[in-house]
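One protein chain is absent from this view; the other protein chains keep their places.
This part shows subunit A:
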Amino acid sequence: MPKIRVVVDPDLCIGAASCVTIAPETFQLNEENKAWVFDHGTEPNGHTYERWLEVTEEEKENIMLGAQSCPTLAIFIFDEEGTQLFPEL
């Protein structure tokens, strides 16, 4: 299964919640209205804005869609080699 790193920049996040709507297993808003990153609906080692995730291709596509739907491009996705998959450079 592909491994990806999902990072939310809380300074850019405005709580638009598009990511939560598309990928609720990966993104949930906190009390500050910023998106924490979840691992399949759970939070091993507590709240965090960045996480390594082991996902299926289908899950990866959906997380990518969640990132693409963010109006402030606050979500960054990297592959195992550290290459930024989104936003495209």
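By our rule, a residue touches a chain if its C-beta (ideal position, glycine included) is under 8 Å from a C-beta of that chain, and two chains touch if they have at least 3 such contacts; residues count from 1.
Operating definition for what follows: contacts and distances are computed from a predicted model.
Novice: Out of "Carboxyltransferase domain-containing protein", "Isoquinoline 1-oxidoreductase, beta subunit", "tRNA N6-adenosine threonylcarbamoyltransferase" or "NAD(P)H-nitrite reductase", what name does the UniProt record list for the absent chain?
Specialist: The record names the chain that does not appear here as "NAD(P)H-nitrite reductase".
Novice: So that we can see where the missing chain sits, which residues of subunit A does it touch?
Specialist: Within subunit A, the residues that touch the unshown chain are 11-12, 14-18, 21, 29-33, 69, 71-73.
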